[in-house]
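The complex is shown incomplete by one protein chain, all other protein chains being positioned as in the whole.
Showing subunit A:
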């Protein structure tokens, strides 16, 4: 699998560390139901067959966290965005 790192360009997936679901948002710790929301945030995951947004960390490259749109069935990459600045990049891994 090749991931189009917005900073480095297309790189082999071996250079990245995988974290998982990038659609989660850290809950407000001051919210009255914070414990329940954190429980969902830490443990509850869907396991979609198809389009998914995931965090990948370019450990052997620019050390940037990259939000990658990946189809879990085909490994087709739809695009990648730097976590920090939201700059989009092409999904073509070539």
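Following the convention adopted for this analysis, a residue touches a chain if its C-beta (ideal position, glycine included) is under 8 Å from a C-beta of that chain, and two chains touch if they have at least 3 such contacts; residues count from 1.
Just so we're on the same page, contacts and distances are computed from a predicted model.
The complex appears with one chain absent; UniProt names that chain "Sarcosine oxidase subunit alpha family protein" among the candidates "Indolepyruvate ferredoxin oxidoreductase", "TrkA family protein", "Sarcosine oxidase subunit alpha family protein" or "Cytochrome P450". Taking the complete complex into account, residues 1-2, 10, 12-13, 17, 19, 26-27, 29-30, 34-35, 38-39, 41-43, 55, 57, 59, 63-65, 74-77, 82-85, 93-94 of subunit A touch the chain not shown.
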